[in-house]
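To start, the structure under review is shown below, and the notes come after it.
Removed from the display is one protein chain of the complex; every other protein chain stays in position.
== chain A ==
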């Protein structure tokens, strides 16, 4: 057995899994606090990557500055989507809201195709060193940055929901909008904030993925890939989303290993997560981490 390849793939799995995890978190955040299933999640990720890339390439901004600007852009974009597209749909049937986000996804795909083109584009050299050595292991700097940023984002999510005023407000709104309003929380602002945070974090994920591989519209597939992660995690649990993301990331890479070394079927990499999803849903229809409601009056 090729142990070093296995190890390499496991490390990949964890790093990619963390990215799936934070994208899944974005999805769950919007679902939980605004009851909207965001089918444009993948496009949000790609948009962040494109904006950052074009700031670097066409405007010649230093990477970190471009990164920062692209996050500001994503924040504004998220708020605009909520205010313009979704606010008028509050109280409409779920299917209308779903159609709206599917429409948004198609619209964003087409627009990005038009503006940024159809090809994959690589970031120019961003880091001085392509790899850093940690304890004898050579790790790609982009991977390291991906890992660090994922952890930072997760830590910030945790802090935000546990300790900040608006984080509490968001949780209260997720629990019951009328109760939240009765406490003086502006539900409209909470909704806008949920979309803003989700868009910014999606943007971070997009830039990181763009650094690791390349930026292209097909990256939006991550929006579909996080579905297994989200559903494994139970749709309404943020911790579940992270664990779901890690599970999917590791599974993908294990499938790649088994396939490449033994089975030689090809493409196991991309289907395995969905098989696992089906099996989990058969056993636990509410996902592994779906929180049971407290039954007490």
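Note that in this section a residue touches a chain if its C-beta (ideal position, glycine included) is under 8 Å from a C-beta of that chain, and two chains touch if they have at least 3 such contacts; residues count from 1.
Here is the rule we go by: contacts and distances are computed from a predicted model.
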item	value
Listed names "ABC transporter ATP-binding protein", "Protein FixC", "Succinate dehydrogenase flavoprotein subunit" or "NADP-reducing hydrogenase subunit HndA", with the criterion being the UniProt name of the chain not displayed	"ABC transporter ATP-binding protein"
Among A:7, A:106, A:152 or A:183, the residue in touch with the chain that has been omitted	A:183
Positions on chain A where the hidden chain makes contact	91, 165, 168-169, 171-172, 175-179, 181-186, 291, 294, 296-297
